[in-house]
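Only one protein chain is missing; all other protein chains are in place.
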Amino acid sequence: MDFAFILRSLPLLLEGLQLTLALAGLALVGAALGGIVVALARRSTLAPLRATSLAFVEVMRNTPIMVQIFILYFGLPSIGLYPDAFISGVIALVLQNSAYVGEIYRAGIESVNRTQTEAALSLGMMPRAVLLQIVFPQALRRVLPMLGSQAVVIVKDTSIASTIAVAELTHTGKLLLDRSAAPYETFLAIALIYLAVTALTLGALKLVAIRFPVRA
Amino acid sequence: MNLASLRYLGIGAGTTIGLAAAVIVLGAVVGMLLATARLYAWPPIGKLAEGYALVIRGVPLLILLIGAYFSLPYLGMDMPLYAVVILVMGLYFGAYMGEVFRGAIASVPRTQWDAGRSVGFRWLQVFGIVILPQARRLCVAPFLNVALTVVKNTSLVSAIGGWELVAAGREIGERTGDLLAVYLAIAAVYFAICFPLARLATFIERRSHA
Partner (left out) sequence: MPDPLVSIEGVGKSFGANRVLKEVSLSVGKGEVVTLIGPSGCGKTTLLRCVNVLETYDSGLITIDGETVGIRLDTAGTRRRRPDHEIAAMRARVGMVFQSYNLFPHLTVLENLTVAPVRVRGLPAAQARDKALALLERVGLADKAGQYPATLSGGQQQRVAIARTLAMEPSLILLDEVTSALDPELVGEVLDVVQSLAADGMTMMIVTHEMQFAREVSSRVAFMAAGEILELAPPADLFGDPKNDRLRAFLGRYRAAHRI
């Protein structure tokens, strides 16, 4: 096992990792916020809003992220828009995962018993305060495991940005594998880096789950 | 988008479905092995299976495919690309299916084992006649969801030079120049394949909760 090679390629790999983390970080934040929009729209009292968000969710969940990235990066130029590769990756990740995260939020909200809402309303709280103070805190605690899984999916899906030449970890890995004499070591290194990142993501969410447990 | 292009896309879609089907079958077999290993085998084997699943779930499929692609020259050079792809994706999604199966089997109440044993069944009979049929009901919906993910992930095959729906579309796009229309069409085809599966999964999920 040629460790020297790995050490030499480490700087390049870490540069790739930076972009992976940038993509993942932006996508995580974007999806966390976008999911709120989706969840609220899905539960809206306005039928057109419900229908649109439902269509959005179904389209996002039934088309591959790679195709979505291609539509943005290769397709939009046909109508005069030229998004940057990195931005295409971020937008596609945010859109797709907003749909998934939104459904997770919605499942959480619906799992909170209606009687909680009634009790809060009976105390004179306004509906919005009920949502923010009573329903959301309970809903989020319940879906933390699913949010954790989704976060890992986001981190892994950043690899697909390599198909449009975003120089994140997988793309860097491809380059190295191409010109390296030690493919197995390179591959191992990349796999270990991904494992570390996903493990840390899950670990972070476990910590959040400890701080905000479900106290049923 | 003329008729010839649509036919070409159709062949691509067929390839995608074929690939996905093969991966799903292999994945189901692998998943079943992993699930039984974690539930019933000698603990170290079970731990190995658990470790395998953890590693797979922490590494992107694309890098595994790329790694396999680069191994081709070093290993069985006469293994066609499709075979390698099916093998890698089967092993990858096998881990996810293992989780689905394990969850479903574990949800069958322990008391069913007592019931099966008490009518004289041997272990394999209890497992096959009493436990599995009950687990099957519980696992169909999540299994379909994994299957859906398989279909979508066949798109990655195009990234390592394989030919399927996305590759077909890209070829058409390079000829006609209208990439937006082509990729939207590809998205529509995926939607047409996946949406019914998703609806089926939701329908089954609702029924099993009723």
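Should a chain be cited, it is by its letter among A and B, assigned in written order, with residues numbered from 1 in that chain.
Quick note on the criterion: contacts are C-beta pairs under 8 Å (C-beta built on N, C-alpha and C of every residue); 3 or more make two chains touch, one makes a residue touch a chain.
Keep in mind the model is a prediction, meaning the values are calculated, not measured.
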Chains in view touching the one left out: A
Among A:Ala31, A:Ala120, A:Val143 or A:Ile190, residue touching the chain not depicted: A:Ala120
Residues of chain A in contact with the chain not shown: 115-116, 118-127, 129, 133-134, 137-138, 141, 212, 214-216
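Operating definition for what follows: only the chains that are shown with their structure count from here on.
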Parts of chain B lying in touch with chain A, wherever the complex brings them together: 55, 57-63, 66-67, 70-71, 74, 148, 152-153, 155-156, 158-159, 166, 173, 178-184, 186-187, 190-191, 194-195, 198
Interfacial residue positions of chain A with respect to chain B in the complex: 58-59, 61-68, 70-71, 74-79, 152, 156-160, 162-163, 169-170, 173-174, 177, 183, 187, 190-191, 194-195, 198-199
